[in-house]
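Pasting a structure here, questions to come.
All protein chains of the complex are present and in place, except for one that has been dropped.
Which chain is which? They are A, B and C, in the order written, and residues in each are numbered from 1.
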Amino acid sequence: MGDSKIKVGVLGATGAVGQRFVQMLQGHPWFELTALAASGRSVGKPYAEACTWVLRGDMPDHLHGVTVQACEPGLDCELVFSALPASSATEIEKSFAAAGYGVCSNARSHRYDADVPLLIPEVNPEHIKLLDAQKRKRGWGGFITTNPNCSTTHLVSALHPLHERFGVKQVSVVTMQAVSGAGYPGVSSMDMIDNIVPFIGGEEEKLEQKEPQKLLGRFAGDHIEYADISVSAQCMRVPVRNGHLEAVSVAFERTPSEDEFLDAWRNYRPLAQQLGLPSAPQPAIIHREENNRPQPRMDRMAGSVRGMATVVGRLRPDPLFDWKFVVLGHNTIRGAAGGSLLNAELLVALGYVGERKVAGALQTV
Amino acid sequence: MGDSKIKVGVLGATGAVGQRFVQMLQGHPWFELTALAASGRSVGKPYAEACTWVLRGDMPDHLHGVTVQACEPGLDCELVFSALPASSATEIEKSFAAAGYGVCSNARSHRYDADVPLLIPEVNPEHIKLLDAQKRKRGWGGFITTNPNCSTTHLVSALHPLHERFGVKQVSVVTMQAVSGAGYPGVSSMDMIDNIVPFIGGEEEKLEQKEPQKLLGRFAGDHIEYADISVSAQCMRVPVRNGHLEAVSVAFERTPSEDEFLDAWRNYRPLAQQLGLPSAPQPAIIHREENNRPQPRMDRMAGSVRGMATVVGRLRPDPLFDWKFVVLGHNTIRGAAGGSLLNAELLVALGYVGERKVAGALQTV
Amino acid sequence: MGDSKIKVGVLGATGAVGQRFVQMLQGHPWFELTALAASGRSVGKPYAEACTWVLRGDMPDHLHGVTVQACEPGLDCELVFSALPASSATEIEKSFAAAGYGVCSNARSHRYDADVPLLIPEVNPEHIKLLDAQKRKRGWGGFITTNPNCSTTHLVSALHPLHERFGVKQVSVVTMQAVSGAGYPGVSSMDMIDNIVPFIGGEEEKLEQKEPQKLLGRFAGDHIEYADISVSAQCMRVPVRNGHLEAVSVAFERTPSEDEFLDAWRNYRPLAQQLGLPSAPQPAIIHREENNRPQPRMDRMAGSVRGMATVVGRLRPDPLFDWKFVVLGHNTIRGAAGGSLLNAELLVALGYVGERKVAGALQTV
Partner (left out) sequence: MGDSKIKVGVLGATGAVGQRFVQMLQGHPWFELTALAASGRSVGKPYAEACTWVLRGDMPDHLHGVTVQACEPGLDCELVFSALPASSATEIEKSFAAAGYGVCSNARSHRYDADVPLLIPEVNPEHIKLLDAQKRKRGWGGFITTNPNCSTTHLVSALHPLHERFGVKQVSVVTMQAVSGAGYPGVSSMDMIDNIVPFIGGEEEKLEQKEPQKLLGRFAGDHIEYADISVSAQCMRVPVRNGHLEAVSVAFERTPSEDEFLDAWRNYRPLAQQLGLPSAPQPAIIHREENNRPQPRMDRMAGSVRGMATVVGRLRPDPLFDWKFVVLGHNTIRGAAGGSLLNAELLVALGYVGERKVAGALQTV
């Protein structure tokens, strides 16, 4: 591998997810943050002035004076992370890809495009090969990859090792989602003190019809054959700052015993972990044995890379399905910025960006 | 009906549920609170000294000086409401029934006894006739009736009109339960700030195997034939003070259309409402049309009798079952003390207690 | 008194405080709500469509179809309650007063104008006589009265009986203010879960320099001579939905004994209560004797008129001042809409509005 770092930028750098990108890129071994971009009002201002920092831990000192640029090609970098809202992401991301940039997007805009990979490095690294068709078909010098919605990410991460061995057929999930998932200011405190809101716009549709089936689907050259999995989802907003908790019931093609089930989680060692991607937690899935875990405040930052693991527990037989269990994961780290970042690391390891390609890695997917 | 009120007592009067009984009995048109009983430490003390009042609204003035008695027969009343913990309820409640008292219990101790009614007046008033077998078999002058667990109460209340018309076969439910369900002090604030605990001891078993099937079962003389309904339950403790929210999916014998489904809820007018029991809310079920309701803080006190209604909303087709929806209800009012109180009112109306029997009412069940 | 009700309107009827006005005017014995007005986007829409109802208890049915009007004179009413933001209140309120309407405003815009009464009916009813100078000076057919800021209202309500007897010289107060004080959506849930924000823009200035001194000042014909009281204030935003809690230390001209102090609170019976104004709680101040009261969730709705009383407790000697204590009051009821409403009732009783004047009442102020 070469020694120089790959220059990257953040689109939507002033929002909550944009700040997570900035935070996670600090001291990154492969990437160097060289461009901060945001929408109209912020352009031309120093980052410290344009951005109300909402994360614990301060804005990195050396970024205070960096001028926020417009979200247009011309940024001094090779790859951009997109924390843009869907409304503006659609066109902006295409313009960057057309101009030769790699785009790792957290927005939903292109997730369901046939030739755009919806990626979780542990789950479906081979989908990255859609980029060949994408570039060919669209005539782009660059490309767009996406990561799934925060609640999908942890659900599918927990299901993947089970699906590989036993074949997931049916999933019923009720999510209890943290407020940071709606950004800042996002959800009003008037709605979250002593309350739950049983509705999150668009969320159930993503879980039921769009994302798990694509993520667990089969790469077929220029598109993904969606997995034949039926999902029922109910999504709730709860008074928790970070960490989505999900109560899951699953029916399989072949019903595993409890030992087989736990073995699938415990011995899960997918490609991202084998490659040792810098942001890949070791292990990818943490199984808690206590009867009252995982819990958001105790487990959301779990993992060898903080906030990047998926935590599971409370495995019990299900009277209607085969098994039921509880999943927890950090929604703005692994479920958003960290997911995009790990995708970018996979792109590097497989040779789609920069020169750090791991010899032979692409052949493994 | 006669004019004099029926004398009642409260067992476990110093706890959180006991206080709800005391509060709801204030100014009751049929009952007069004449005895407060509690466990060892409190006996002999004035109620104001023995009891740390935790409800909004003060302890009724005239009770401050009332001496707390032991939980033993000899109390000056005809009927006792039991807010005892299960550990002591088992024997104490039997001793009162044997001594000729009617017992309306919120404890789980006798709920699953074959000859003890587990009652929701709207749902299964005919089960009250188990009392004839119970008295005969046990040789008691009095009797024991019970109300279900708080999360069961609202789930089954919402299901009952559907079960009558369409036949409920399968239910998947995830409950998000308020902290008051664990009593006072109950759940530590260390566990509930910025957190969810995905475990409540014994709760899932009650919902899956014991209560819905008995409540929706068929009266068969000296026992109940359990309904053949399969339930999957996951129970979560959430940082909400009052009001259990439940995300429910249901499969029916005969799948209703959306109109048929809503019609079942909207035109539900069961016996308790027909009889005009004082604590029966009119209507029993409130359907909210907004896409983000019911919510605990907005809807838990709903109903013409505050906190006694079951509130439903968010009806949507379910990819795995037939329909999914959200249920909310107050856990310590309708789900505990209020449930017992409504049972007592039914007992009166049907002639099992006092002299206010509604002519012909028993024939209707 | 005549029998017909006085027609009133609400300016800013779609916001959180506007909704409180609407809620409190339901079934009011003196006032009839005949006009709902709001800003640009809402004008012309039915109220049910223009307004996202955020209060517990539903929007009154008969208002659903009422068309929201613009905030301009021409409304069919005699008096308007203003729940406008300060930015638009300044000019709009003047235009209504000029057009002959009485204006009872919750906005801060005119609170500190020399000829505008800043009123708490229990505290300074005689300040209402400023209206004579106001009308004369401004040539208005109507007038403007204002109520103080929510945290001032309860602080000064608790101090008033003490000031009358012992002379308040110095006050140190730290407020812990509920999120509803910032309106809806107002404070982000990201800032209020597991957190306190030690800053509320403009609030400390109002408490230190502007409002207590005017409220406790002396009516001097065409202006108020401010009371000579020094106040130190620190204002905190806390994760409480409703109810401002304030920790207060006070030094007096003449130091009262504990008995004298408590007597002042307990035997407080100001004009508003003597007149029996419909929204005046009896008593105005509630003293709790427990060592852990008042508390927001237990005491914010206290009072014979729910949410209109000021609750005090924890009286203790202060090593630096004379005494210290804790004050609690509902911020959007008594501290906002209810304060304005009570002012309107005083205006009626004293003959400034309508024909319900209480004979001789004006002479008493």
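In the analysis below, contacts are C-beta pairs under 8 Å (C-beta built on N, C-alpha and C of every residue); 3 or more make two chains touch, one makes a residue touch a chain.
These figures come from a predicted structure and were not determined experimentally.
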item: Sole residue of B:Glu78, B:Glu164 or B:Asp191 that reaches the chain not shown, by the stated touch rule; value: B:Asp191
item: Touching residue (missing chain; options C:Cys71, C:Ala89, C:Val123 or C:Met176); value: C:Met176
item: Listed residues C:Ser249, C:Ser279, C:Thr310 or C:Asn331, member touching the removed chain; value: C:Ser249
item: Given C:Ser232, C:Asn267, C:Gln282 or C:Thr364, the one touching the chain that is not displayed; value: C:Ser232
item: Residues in chain C touching the chain absent from view; value: 170, 172, 174, 176, 191, 193-199, 204, 208, 230-232, 234, 236, 238-241, 245, 247, 249, 291-298, 313-314, 316, 318-321, 324, 326
item: Residues belonging to chain B that touch the chain removed from view; value: 16, 54, 179-180, 184-194, 239-241
item: Absent chain, residues of chain A that touch it; value: 56, 193-194, 241, 297-298, 301
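Convention: only the chains that are shown with their structure count from here on.
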item: Partner chains shared by chain A and chain B (touch criterion as defined above); value: C
item: Chain closest to the assembly centre - both centres taken as Cα means; value: B
item: Residue-number overlap at the chain B/chain C interface, same or different (half cut); value: same
item: Mean-CA-position distance for chain B and chain A (Å); value: 44
item: Intercentroid distance (Cα basis), chain C paired with chain A, Å; value: 49
item: Centroid spacing, where centroids are CA-atom means, of chain B and chain C in whole angstrom; value: 41
item: In chain A, residues with contacts to at least two other chains; value: 191, 193-194, 239-241
